[in-house]
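Only one protein chain is missing from this complex, and each of the others stays in its spot.
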Amino acid sequence: MSDTLLIRGGTVVNADRESRADVLCVGGLITAVAPDLEAPVGATVVDAGGQYVMPGGIDPHTHMQLPFMGTVTRDDFYSGTAAALAGGTTTIIDFVIPDPKQPLMDAYRTWRGWAEKAASDHAFHVAITWWDDSVHADMGTLVREEGVNSFKHFMAYKNAIMCDDETLVRSFRRALELGAMPTVHAENGELVFLLQQEVKARGVTGPEGHPLSRPPAVEAEAAQRAIAIADVLNVPIYVVHVSCAESAEAIARARARGQRVFGEVLAGHLLIDDSVYRHPDFAFAAAHVMSPPFREKTHQEALWRGLQAGHLHTTATDHCSFCAEQKAMGRLDFGKIPNGTGGVEERLTVLWDAGVNSGRLTPSEFVAITSANAARLFNLYPRKGLVAPGADADLVVWDPAAHHTISVASQHSRGDFNLFEGRPVVGRPSHTVSQGRVVCALGDLRAERGAGRYLKRPPFGPQ
Amino acid sequence: MSDTLLIRGGTVVNADRESRADVLCVGGLITAVAPDLEAPVGATVVDAGGQYVMPGGIDPHTHMQLPFMGTVTRDDFYSGTAAALAGGTTTIIDFVIPDPKQPLMDAYRTWRGWAEKAASDHAFHVAITWWDDSVHADMGTLVREEGVNSFKHFMAYKNAIMCDDETLVRSFRRALELGAMPTVHAENGELVFLLQQEVKARGVTGPEGHPLSRPPAVEAEAAQRAIAIADVLNVPIYVVHVSCAESAEAIARARARGQRVFGEVLAGHLLIDDSVYRHPDFAFAAAHVMSPPFREKTHQEALWRGLQAGHLHTTATDHCSFCAEQKAMGRLDFGKIPNGTGGVEERLTVLWDAGVNSGRLTPSEFVAITSANAARLFNLYPRKGLVAPGADADLVVWDPAAHHTISVASQHSRGDFNLFEGRPVVGRPSHTVSQGRVVCALGDLRAERGAGRYLKRPPFGPQ
Amino acid sequence: MSDTLLIRGGTVVNADRESRADVLCVGGLITAVAPDLEAPVGATVVDAGGQYVMPGGIDPHTHMQLPFMGTVTRDDFYSGTAAALAGGTTTIIDFVIPDPKQPLMDAYRTWRGWAEKAASDHAFHVAITWWDDSVHADMGTLVREEGVNSFKHFMAYKNAIMCDDETLVRSFRRALELGAMPTVHAENGELVFLLQQEVKARGVTGPEGHPLSRPPAVEAEAAQRAIAIADVLNVPIYVVHVSCAESAEAIARARARGQRVFGEVLAGHLLIDDSVYRHPDFAFAAAHVMSPPFREKTHQEALWRGLQAGHLHTTATDHCSFCAEQKAMGRLDFGKIPNGTGGVEERLTVLWDAGVNSGRLTPSEFVAITSANAARLFNLYPRKGLVAPGADADLVVWDPAAHHTISVASQHSRGDFNLFEGRPVVGRPSHTVSQGRVVCALGDLRAERGAGRYLKRPPFGPQ
Partner (left out) sequence: MSDTLLIRGGTVVNADRESRADVLCVGGLITAVAPDLEAPVGATVVDAGGQYVMPGGIDPHTHMQLPFMGTVTRDDFYSGTAAALAGGTTTIIDFVIPDPKQPLMDAYRTWRGWAEKAASDHAFHVAITWWDDSVHADMGTLVREEGVNSFKHFMAYKNAIMCDDETLVRSFRRALELGAMPTVHAENGELVFLLQQEVKARGVTGPEGHPLSRPPAVEAEAAQRAIAIADVLNVPIYVVHVSCAESAEAIARARARGQRVFGEVLAGHLLIDDSVYRHPDFAFAAAHVMSPPFREKTHQEALWRGLQAGHLHTTATDHCSFCAEQKAMGRLDFGKIPNGTGGVEERLTVLWDAGVNSGRLTPSEFVAITSANAARLFNLYPRKGLVAPGADADLVVWDPAAHHTISVASQHSRGDFNLFEGRPVVGRPSHTVSQGRVVCALGDLRAERGAGRYLKRPPFGPQ
């Protein structure tokens, strides 16, 4: 029968342990995890000998099909999720970003509509970019009826989607009431605004000005502020794309007080440093423009250590695929370069290579930071993030011995650039399974437009 | 059939999640965890409605039947493990403590012999109290043949079992080679020795002198030293009975560097402060003499925060039941009061009450710090510490609504004192299951002498 | 001759050392500091045998004659500075606080007018409570022409004098340009606003609600934010009235990075805890209402440690003498109790008693934190804050053996309450010398209305 899949002979890795076991999937669910399972008649059988069988990756931070000044990012929800599946990621959590004054429910419905074409399961964080009573009410509707249990706050992007402290305080307070998780993009927007002007006033208009206008202290300030507000209001908080040692330390300090603070790291920040912005080719440098920017190399070690120590919890990509033409809008002013890079397809492979092969992380820790922790924090667990009977059959069969070199030439994303171009890596998915179906096998991508489901995520705590 | 048990209607709690499920145990193992299981014919059925079903507690730090100056502690391996079972703890890890110059294997066999009467499963850490080539060799034998994967080092107790830095360095180095975990009792023995003399020279000879001779800085120094040595040698390390903020911070700092450091907290240190030593009744004060001593109240919050933040990992008791007569050996000199307190039976209930009922910990976090983390760190997982098919059927059915008041009058330990005397608590085991057998039901203890098995714990890493 | 004074036989204490020496003052200046000086003919001679001779105290944070809702604080510039002189403080730095939209120069001239009656030398910080081009220009005028080298920013008091981040950033930037020191009252005004509402919504309307609405995290957040902004803009910063461990730690962390951050502590925060707000007598509790509020006792130790370690630098009082009738405006709502307490007269004696007599501070450290450091940070040094030839003859002769008990009954301030009522202290001034004149001798206060001079403070750095 076509809805039955047996993955045989691998080592099953969960966040808490590894064991030799076969995995049986029926009707989109895992039904058995045990050694030496017999293949049901008609079952598809995947040989995982010498390989790991892990929960499919969850990327908790992507922007597919993001509208920007009359254009839109290159990857829509179909191509973006297809690329994700090719790389072993079977769930994304994207962002609904209302314009200031736009009703939240309108924006939410728009994004849901765009996402109907998704090839993988997906969910949404909703951004709070302004405040009035309707926002307060819509947050309730989103949590109670739409399965949204996390809200995003941009502390940067002054005169656009920046959230002032008053809104931050009110929204965090409301999230607590609803059992939802507030999340923040932590950069002090006033400082960025001033520094951009000053850097340009000094005659620096190219991409090399981008990191100068957003130094680590700008991020750390905002992270500390958001954490302090959450502490006072007694609500948990999740800091997206922690990029520097100072922010990681702010999180560690808060956690050491017992506060429930969680941190996300992007694959890019773990592996790429700020020298890219000083590359003479504008297109190359601009392709790396994202916020927070890549940092001096020493910060990478701090981020890895945060993952090892357990004060950083998840890894993501902030996948947002602007092409060279779009990036060129900022040719004369780095402040106008659209912010965003890719990576949804490469995240697992680069983190395995730099994390597990290097000895920094065990395979179980890899599962924790690429899948299980995100599932737990955003209440998708144990449906997602776990290889166990009853869970969704979203799996990645991982070949730890496969060598390849990353290149834009072979990527599935529609972006025209690859952050990890030319990087040789060891370890990659041999098969990706979504809803019990093999959607990628030895490089043969069989993503299906619209096959992905919207995931409702219940709020936390007693309602 | 007598070897089949169905626990029906409870909420199964593991370290990573909770879910409503029944638990079926056959032949001493868990065979199914799922909702609405049918009871096999002849199965014993336990009704867990309104209750939690959790992995049995693991106490990674006990001293049953400890010899001391011609006498021995009151609880032997039978009474001590029986008391443990009464309180929901189904596994203990005790200590083999060779005298200086005594061959390790001799001491190991002696302790194994004593433990044959144990009612619960058990394992041993082995202490390294001296060094020569035979110790080096015996460590290898213990790891490879006897299933010992952890070694203990006393940094205090000068002129007795104290391990100098040279031995510490050599033993840590050897543990690394063998894939075993070094553990330390962290107190600077030289400082304790000097302070004891000085405190007595000031005329303070009663139990109130005990904490004065072992202030937090004495512990923190040793913890930092052991952690630094482990860091330099690149070996993980486990610090037993972390009792003060300063030690907890030393561990947190090391973990923030990515170092693999683990910390254990005793139930007593979480709940009792040093005012007990100033009690006018010698017997009461002396009954609390253990090392490190109970601390000023502010330290308790630091320890709870360490458990919440994840830089402290396990909870234990250091159960070591000297009676009033034995304690009286130090009537004229606090330095001669035998060190030790009880608690193996009360640990789960006091931690649930002060940890979960207070909102500090979720039930899953409770399972982590009372069972799963110890299982993982000492390589008993997933056989122990997990409710899942294939695991040992060691379980506790936990009634979160049961009220009782702790008292020596109703304890099963043979000790004559209870650390938590008079404390009202909410939440306690209704049933304890060991090897698939109900060994305690609603206060009816059915512990069986000699039923406990010695657990071999394989070393870590590739052999 | 009446303008010559010889202080004979004392121990001269400066911030860097102590020595036995006489001090000769002529024409308002110190002219000699050496052993065994001969008394010029006609000189007044003060016998300082067995006493210390120290630079007169500098209180860098007072609010004399502060207007408030149609009334004004009880101490005007005459009575306030007279009280200061009685207590050994010979210089105050007060605050010009423009209303939002009020031109800075107008407010400055108003305060200068009020201060003409001052009995002691004095200077002004000017608050930046709003922003436009005129503020930018007036900051320049104040620095270049009026000898103002420090500006104050209130991060609390929403809907009144609170300074938003945009103003903060612009003003700090301007201060850097001018060589002036930015200072901040660090509390997050948005959080205070929300918490006040929530505390009152819970039915807590009395003074006990005051500390609940301004917890330490609210202060620490603002301190960290101001420090981070200063760091990014590369300007030094001075945090007024640091009241809690968390703020002190934020300063210590920044200083450990090499940042030039300075912290001020109030005498009250070092000695009084938040239990006062729970006193059943409204008048008593309300008399203690100031912001930041008094804290739990453990914070006091952190503040003392900051002074000992050198990451806190000055001590002040925030002297602001509202009387019981004025405090009663908040009888039904703690948020309406005017904020302020006294202390300008008691600061030196309580700090000597609790700081030097306790062994926490040496006499030289006492001089540093009560006088020399403030003089250095606000560029009054070595004219003020030093006993050396050429300096102003502002001195305090300190009798370390004098016992007295503080009481409102014997104070010179016109306030009707004394923060330190009933406190027995050892050590107090026997004589205060201002401009070479004995203005207080053995309790006989001879303060002269209008004798005080306005002190111009040049900016820092090359102009």
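So that you can tell them apart, the chains are marked A, B and C in the order they are listed, and the count of residues begins at 1 in each.
To be clear about the criterion, contacts are C-beta pairs under 8 Å (C-beta built on N, C-alpha and C of every residue); 3 or more make two chains touch, one makes a residue touch a chain.
Keep in mind that what you see is a predicted model, and the values were worked out from it rather than measured.
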> Among the chains included here, which ones are touched by the excluded chain in the whole complex?
Replying inline: B, C
> In the full complex, which of C:His241, C:Arg376, C:His412 or C:Arg457 touches the chain missing from this view?
Replying inline: C:Arg376
>> For a quick check of understanding: of B:Val72, B:Val204, B:Ala228 or B:Cys323, which residue touches the chain that isn't displayed?
In response: B:Ala228
> Of B:Ala84, B:Ile161 or B:Val218, which one is in contact with the hidden chain?
Replying inline: B:Val218
> In the complete assembly, which of B:Glu116, B:Asp165, B:Glu325 or B:Asp444 touches the absent chain?
Replying inline: B:Asp165
>> Tell me which stretches of chain C touch the chain missing from the display.
In response: 15-17, 19, 34, 249, 252, 255-258, 260, 304-306, 308-311, 360, 372, 376, 381-382, 386, 388-390
>> Tell me which stretches of chain B touch the chain missing from the display.
In response: 165-166, 168-170, 173, 188, 190-191, 194-195, 215, 217-218, 220-221, 224-225, 228-229, 231-232
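Simple rule for what comes next: only the chains that are shown with their structure count from here on.
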> Linking chains that touch, what shape results: line, ring, star, complete or other?
Replying inline: line
>> What's the distance between the Cα centroids of chain B and chain C, rounded to whole Å?
In response: 53
>> Rounded to a whole Å, what is the gap between the Cα centroids of chain A and chain B?
In response: 39
> Tell me, which residues of chain B touch at least two other chains?
Replying inline: none
